[in-house]
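Have a look at the structure that comes next, please.
The complex appears here without one of its protein chains, the remainder shown in place.
Up next is subunit A:
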Amino acid sequence: MNQKRTNPIIVIVLTLFSLACLIPFWLVFMISVADENWVTAHGYSFWPGKFSLVAYQYLIEDAEKILRAYGVSALVTVIGVVVSLFVTSAMAYALSRKEFPLRGALSFYILITMLFSGGLLPWYLVYTRFLHVQDTLVALIIPGLIGGFNVIIMRTFFTNSIPPSLIDSSQIDGAGEFRTYFSIILPLSLPVMATIGLFTTVSYWNDWFTSLVFIQNEKLFSLQYLLTKTLMNASFLQTIANKAYSSTAQVTTPLESIRMAMAMIAIGPLVLVFPFLQKYFVRGLTVGAVKG
């Protein structure tokens, strides 16, 4: 309180820390705009001697694959987030009602899912041999729809910030449970919905694991999975480059820059919306840190 100015040493340390968080992105960006010949001669650098946008040109030539992957990711994310918010909040609402007779049993049911898991193989078999949803978008959506932790966070929010008398009075006025839920609970829960919605959005958008396990069909590759393939598999990168090659006059295919340009295209939207979402994200961390 006695000094309004921040200690300069602290500022220096934090600046270094922030730079360490940002610089790696800068490296990826610089590789993506570097001239391929320069890179082959000198290596990846934070400031390549020669710039070139050919990599992006290649990607535009063969935009179909990337656009499709964008579409898959966007579709899965939108459906996933909307359904997930509904399912999670509906369950949390039931849990938050003190007089609900199944409350204890339901809490236990949720707790068990947070403590014990069957492991990858049985999980894989349920989706592939029992539900037979491999190679469909359903397999990408269902696994992320509900998480015990999110239900608990929402339940805590409902119990703490919605007075029981409000529910009572609406029911005296003749509103049923559905009506109470849709027209009283949901409108009052925007903060927690925004927070959980944001977490779910990021996890659907960043998900590549479910694709790795369930998806073979190239048409259903999500953006992150397409990126995984291009990183791990040199021939996969080559096919993307080759397809565009016929229509471009370049002699050397800028494979390395194309790879990094793809990464940039995937990071792009996230970094653009990040400043707007950051507020909710930080608040969400706080909510998440409070025990239910």
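One rule holds in what follows: a contact is a pair of C-beta atoms (placed from the backbone, for glycine too) under 8 Å apart; a residue touches a chain by one contact, two chains touch by 3 or more; residues count from 1.
We take it that contacts and distances are computed from a predicted model.
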Per UniProt, what's the omitted chain called: "Acetolactate synthase", "Protein lplB", "Cbb3-type cytochrome c oxidase subunit" or "Sugar ABC transporter permease"?
"Sugar ABC transporter permease"
Only one of A:L53, A:I79 or A:I142 touches the unshown chain, namely A:I142
Touching the hidden chain in the full complex, which residues of subunit A are there? Just list them.
1-7, 10-11, 13-14, 17-18, 20-22, 24-25, 27-28, 31, 39-40, 42-46, 86-88, 90-91, 93-95, 97, 99-102, 106, 109-113, 115-126, 129-131, 142-143, 145-146, 148, 151, 176-178, 181, 202, 205-209, 212-213, 224, 227-228, 231-232, 256, 259-260, 263, 266-267, 270-271, 274-275, 278, 281-282, 285-286, 288-289, 291
